[in-house]
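What follows is one structure encoded as structure tokens, with my remarks underneath.
For this view, one protein chain was removed and the others were kept in their places.
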Amino acid sequence: MQALTREVLLDRAKALFADGTVDRAYGWKRGEFDYDVTPGLFRSVEEMEKEFVFDDFCGANFSKYLVEETRKGEGKILVFLKPCDTYSFNQLLTEHRFDREKVYAVGIPCEGMADVTKLKAEAAEGIRSITAEKEGFVVHTLYDGDKTVPRTEGLSERCLVCKSKKHVAYDELLGEDGEVADSARFDEVARLEAMNADERFAFWQRELSRCIRCNACRDVCPACTCETCVFNNPNSGVESKAPVTSFEEQMFHIIRAFHVAGRCTDCGECSRVCPQHIPLHLLNRKFIKDINAFYGEYQAGAEVGSRAPLVNYTTADLEPGEAVQRGNEHA
Amino acid sequence: MQVTEYKPKIVAFCCNWCSYAGADLAGNNRLAYPAEVKIIRVPCSCRVNPMFILRAFQRGADGVIICGCHPGDCHYTSGNYYTRRRMALLFSMLNYLGIEKERTRVEWVSAAEGAKFAATMNDFVQTVAALGENKRLEDLRCKL
Partner (left out) sequence: MRKIAVAKLDALFAAMAKTHTVYLPADGADGRAQYTRWEAGVVYSTALNTVRSAKDFFFPQTENLMDFKMEGKSIELIDTRDEGEDFIVFGVRACDVRSFDVLDRVFLAEPVDSYYAARRAHGVIFSMACTRPAETCFCKTFGIDAAEPAGDVACYIDADTLYLDAKTEKGEAVLAALGLEDSDTAAVDAQKALIRERLDALPLSGLSAAAFGGDKLDEYFERPEWKTLSETCLGCGTCTFVCPTCQCYDIRDFKTNTGVRRYRCWDSCMYSEFTKMSAGQPRLTQLERFRQRFMHKLVYYPANNDGIFGCVGCGRCLSRCPISMNIVKVMKTLGGKNV
């Protein structure tokens, strides 16, 4: 369950609409079922009263939408930011991707968001409704009665290893601010590093071969804000609408991860949206882990204006050959 | 032995200001290095985009080496420092994906180091030859 209720957020939004601070608001919209919440732009209090929700299924990060929306209209946009969303927000500001003056950011605490796929897997097909209770998610199934999934088993992977409950950007904060957590998010990367090359290759072949090249990972990524992606550019020589060979799957994902290396805040949206459940965050986290090990701890988005490690250097940087050796030593 | 039979294809990206001249010097001094090394001249080692490396493997390269000026000697002041960071991360990632780490290398070779150029290429070709053909990052269509 979230610390704040829908009503707290809604009341604040109403006040901000009423005093003219904002003229539109990004928020989550109620779906057909309990879990299929859609990110949406509200233009009035009435719309919000009808459709706005805030619960354990509001994983979507609004930061990227601001890039386009701030170019439209003169008024300010209200946006609700969970702690991890604030990192993406800052990173986009660092890259001058939107006008900060046109946004009114309200930080809201987050207790972790559910992974519906996990709940579906735990509770078979056919979900009538899901309620978040103290003991966990109670799934009311169509055929098997009620099933309780402990909260720790129903949360998204990214929330289980949450890196920070601290908001790094906001105009005002609702509720309590948290702390940067001592997260276990690199454990899975370390597990892969400990394998031998053949095992790692087999692992990634198995995962990446499922890719259907829907581009959802790229299109949702708050770090991927190029106006024309290299993979859509007919002059790039790598434009492709389908991964025809295993090489193309690998190239797409390596290059995409590389393009966001040092800028990826590890928000985990890529893995959340992947229809094939490829653990794409493990590529990004490898870069983050390496950057931390080679060039010092760096958290993209932690502060506006910080210089990303790939547009920086020191004369004493380690050599690529050593990097490969050290990248294998999982510390 | 099979190693002597098989000739790996090597792509060497060489900086115009140092390594490319180093290759020239190696030639002028009649220092031998394998003909399997195909040199692509770039204005600076930092011109090499990770995509170039992957595309070289796609098109049938068995090894890719990037040669630039020694750190501190970049014609453009700092290009090779960026190369160093990029390639450190890229090579570590390729290794993480299970691509043999010996297939990629960065060497700093100045215009005066003809001998180092030849020695580096000889060593790299031998290392890659021992690995055999690149199977993990190839595009089967290219073999048609």
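Letters A and B name the chains as they come in the text, with residue numbers starting at 1 for each one.
One rule holds in what follows: a contact is a pair of C-beta atoms (placed from the backbone, for glycine too) under 8 Å apart; a residue touches a chain by one contact, two chains touch by 3 or more.
Small disclaimer: the values here were computed from a predicted structure and weren't measured.
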So one chain is hidden, and I want to know which residue out of A:Tyr65, A:Tyr170, A:Phe294 or A:Tyr313 touches that hidden chain in the complete assembly.
A:Tyr65
Taking the full complex into account, find the residue in A:Arg71, A:Arg206 or A:Arg307 that is in contact with the omitted chain.
A:Arg206
Touching the left-out chain: which of A:Glu133, A:Glu172 or A:Asp219?
A:Asp219
Touching the unshown chain, subunit B contributes residues 59-60, 141-144
Of the residues in subunit A, which ones touch the absent chain?
31-33, 36-41, 60, 65, 116, 120-121, 124-128, 142-143, 206-207, 210, 212-216, 218-220, 232, 234, 239-244, 272-273, 275-277
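Quick note on the criterion: only the chains that are shown with their structure count from here on.
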Can you work out the whole-Å distance between the CA centroids of subunit A and subunit B?
36
Per the touch rule above, subunit A residues touching subunit B in the complex are 189, 192-193, 197-205, 230, 237-238, 244-245, 247-248, 250-251, 254-255, 257-258, 261, 283, 286-287, 290-291, 294-295, 309-315, 317-324, 326-328
Which positions of subunit B touch subunit A when the two form their complex?
50-51, 54-55, 57-58, 71-72, 78, 81-82, 84-101, 104-106, 136-141
